[in-house]
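Left out: one protein chain. Kept in place: all the others.
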Amino acid sequence: MHEVIQYISSYLTSDKTPGAAGNMFWAFVYIMLVFLGLSVAVIAMNWLERKILAHMQVRLGPMRVGPHGLLQPIADAIKLLLKEDIMPAEADGFVFWMAPLIVVLAAFTVFVVVPFGPTHAVTDMNIGILFMLGVSSLSVLGIVMAGWASNSHYPLIGALRSSAQMVSYEVAMGLAVVSAILMTSLNASGTGTLSMIGIVQAQLAQGEWFIFKFFPLGLIAFFIFAVAMVAETNRAPFDLAEAESELTAGFHTEYSGFRWSLFFLAEYSAMIAVSSIAVTLWLGGWLRPFPNWLSGETWNQIFNLFPGVTFLFFAAICFYNTVRMPKHPLFRIQTLGLAGFGVVLGLIGLILFYPPVSGRMQDVFWFSAKVAGFMYMYIWYRGTFPRYRFDQLMQMGWKVLLPMGLGVLILTAGVALLQEYLKQIWHL
Amino acid sequence: MTDPNTTLSHLDPVAHEKPFLDANELVINMGPQHPATHGVLRVILHLDGEKVLGLECVIGYLHRGVEKIGEHRTYTMFNPYVDRMDYVAAVSNGLGYCETVERLLNVEAPPRAQHVRVILTELNRIASHQLWLGTHALDIGAITPLFYTFRDREEILKIYEKYCGARLTTHAFRIGGLQYETYTGFEKEVKNFLTFFRPKIDEYEELLTTNRIWVERTKNVGIISAADCIAFGVSGPVLRASGVKWDVRKAQPYANYKNFDFDIPIGENGDTYDRYLVRMAEMRQSVRIIEQAVDALPEGPIMAKVPKVMKPPAGEVYHSIEAPKGELGYFIVSDGSTQPYRVRVRPPSFVNLQALDVMCRGQLVADVIAVIGTLDIVLGEVDR
Amino acid sequence: MESMLHITTLHYLVLGAALFLLGVIGVLTRRNVVIVLMSIELILNAVNLNLVAFSRMWGGLHGQVFAIFVITDAAAEAAVGLGILIAFFRNKETVNIDEVNLLKW
Partner (left out) sequence: MVIGGILVITRKNAVHSALALIVALLAQASLYLMLYAPFVAGVQIILYAGGIMVLFLFVIMLVSIERSMKERQFNSQWVVGTIAAVALGGLFIAVYAKGKNTFPEHALSVVEDTNTQEVAKLLYGQYMFAFEIASLLLLVAIIGAVVMAKKRI
């Protein structure tokens, strides 16, 4: 018994990820935490997307289920779980059954290497970024399977579109990633890293986010990635695979109920996954703004306040809206619910002020905040852009992004070499 | 026929080129339940991969026999039925019908009624174009304009509701004039709407006109030449976007359109983008017309002298008006009794829909959606 | 983990041999060109497995480098093979390998 406790507690003092420390228990705990957090994030994303999109479109969005529709995602989840699970008679049963599982597995597996903080990752793989790109590209298999197994025309076209799209954008994406990885090798030893944690530490060591490195090269690489990642996740304006006005719902036309919700879950977690890649590679991962310039104890203290303040701000919004609720008996429960939600948020905020917690959670907060910025961009794109046509999409991928990516890669390598060379001259 | 316009071999609906890889082309059945067919249109697409080799439209899912009903109703009783054809432009339908019967009866509506008719039909044109814009943009993937246009269309519907109590199938006009006098503050509300609406057109244009994806999706998509348009009898904005300056309001003025000053916007290429621009410009022209009509709204009676029991002299009349979607014509044969002997409607949507095959051939599936949207069809009118 | 069942290089080699044999059987007996191509992939993978296993045995990385070359080669082979298949299918409308009996058409 004592050994078990020691095995569990030994990790708490370690400064490595559970995977690297070889601690199975904490690895499991982290996996569970990531899974839970991801599910909550998807639910929150669902609500936020509806709300933000609604306000962009001069309407209110969900308002009925819970105060300001806060319980709407839960109601939807229950609805989806209770729905009849339909499988077309002519479908290929096993493949039809496997497809959503593969998509979800691929979408969730990538989070094994996502670094929420220097120690907040399930494990730190030597090939982290390669692993992420590889596993997230597996989801295309699930999509193709889904489209083919449905044995119907719309899903098949959707699947073909989706696979062609993903494969072609992966190339541009890979080139952009490589140019960022090149930047990690600009240190004394001259060796770069593929590890997600290593990449962020390289940014810390070099004192700037890679998006600003070799301006504008880093920015262009980031831009290429930002476009390719929208295409990778099949979101507007690249949502041709599920363009509802053309293909009804694309590859998941024949899916319903729980299986459909698996696709939904996978789509949103894939969005979060690619955003985490972008944040890790270009936006400094878990690093808070200006970690080197505004360093020192006082600045640390100030930035430690941010997570708590953010949650208190959300709580304040809740309370403000509680006061604004109509004073009608029918609204009493809603008012109470909103106030209760505000209290929960406020409590979370207060806990985050507690120094040990804030010290440990700060990384996670900054990482999540950056990812949330990307999520907002996703919604924004959806509200603004019309959909690309398939040939235009391909043209964009192969004729614009790919040459740009190659050019950026070559230029980055060239500039890096030039820098080294100049350094040598000056030192001599 | 030796007219080259009507013997164009490329309009042959049967012949289309062979697919590339697979011997059997992919046949997709789009509709009648499909999010982008604007009702119950069924399109059978013959595809080679994503390329459209040819398509056939199957219509009739919404057939209610409006023309036949007309033969069994008195002239007055049939009036509300026509609203149900193009239900997003009900006022225009009513205007066309009333004017046709008025010509049969040889009466003319008084000037005040004419003015109010022009105001309401032009408002209707704006409403119809707004609905078109919203759904067309939605089909192409821009989901936001839909809500903007519906927000503004609401203001027009409010005016209708105040005027005649109905929002959609208004039954606003009567044979010989109007039934209702305008309500107090009608002019002011219409003017308020115009000042409200003018910046809104700019807003729509801001969202779409220079949007790169929008331009890429609509330029050079669904091109139809002026000759093809004439061969098919296509009318309305689709015809004008191909560069033919034909507008019934100018060509054969009805109501009192000749008193108003407005332009006919035309396009050059006959592609989807031009049709979009033409319709946007038409909304601005409609605003101009309404403004003039409201300013010059005369006093006077609103109903001409028509008999309680209408028995037009035996004969036949074809009269057409410029509905939002194109030339809307009514052909009514009277045998001197209280009921028409034959009613035939020339619906613009139905005629325009024929051009779909030619416009889509060789394009991609996504373009079919864009073209269906740009034709601005209403299935209630196609099927009647 | 060391105390548990020890996996030696030989185990990998046997597995590689089994895969190789399966691939050979596939190539020799199936009629569908696509499946034949996939069997070739199996063979290449068996080779890869051996290469990496040997590289592990001798502690060098040369085997891994060669495995990467083999993967490159497999990609090229798949692309050309499937290209030929498409050209073939377009002309004969079959994917049956027995009917590939002309050197030109």
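When the chains are written out, they are named A, B and C in that same order, and each has its own residue count from 1.
Here is the rule we use: a residue touches a chain if its C-beta (ideal position, glycine included) is under 8 Å from a C-beta of that chain, and two chains touch if they have at least 3 such contacts.
All values derive from a computational prediction rather than experimental measurement.
Across the entire complex, the residue among A:W26, A:F116, A:W148 or A:W286 in touch with the chain not shown is A:W148.
Note that of A:I31, A:L80, A:V95 or A:M325, the residue touching the chain absent from this view is A:V95.
In the complete assembly, the contact with the undisplayed chain comes from A:I127, out of A:A44, A:A75 or A:I127. The residue touching the chain not shown here, chosen from A:S163, A:N187, A:N300 or A:N321, is A:S163. Think of the hidden chain as still there; on chain A it touches residues 92, 95, 98, 125-127, 130-131, 133-135, 137-138, 140-141, 144-145, 148, 156, 159-160, 163-164, 166-167, 170, 191-192, 194.
For chain C, the residues in touch with the chain missing from this view are 7-10, 12-15, 17-26, 28-32, 34-35, 37-39, 41-42, 45, 48-49, 52-53, 55-59, 61-62, 64-65, 67-69, 71-80, 82-87, 89-90, 94-98.
Here is the rule we go by: only the chains that are shown with their structure count from here on.
The busiest chain interface, judged by C-beta pairs in contact, is A-B. Remark: chain A and chain C have CA centroids separated by 36 Å (rounded to whole angstrom).
We define each chain's centre as the mean of its Cα atoms; on that basis chain B and chain C are separated by 62 Å.
Centre-to-centre, using mean CA coordinates, chain A is 46 Å away from chain B. Shared interface positions of chain C, defined as residues touching 2 or more other chains, are absent. Not a single residue position of chain B touches two or more of the other chains.
Remark: chain B residues 26, 28-29, 34-36, 50, 137-144, 146-148, 151, 208, 211, 213-214, 216-217, 364-367, 369 touch chain A in the complex.
Per the touch definition, chain A reaches chain B in the complex via residues 53, 56-59, 153-154, 157, 161, 236-237, 239-240, 243-248, 382-392.
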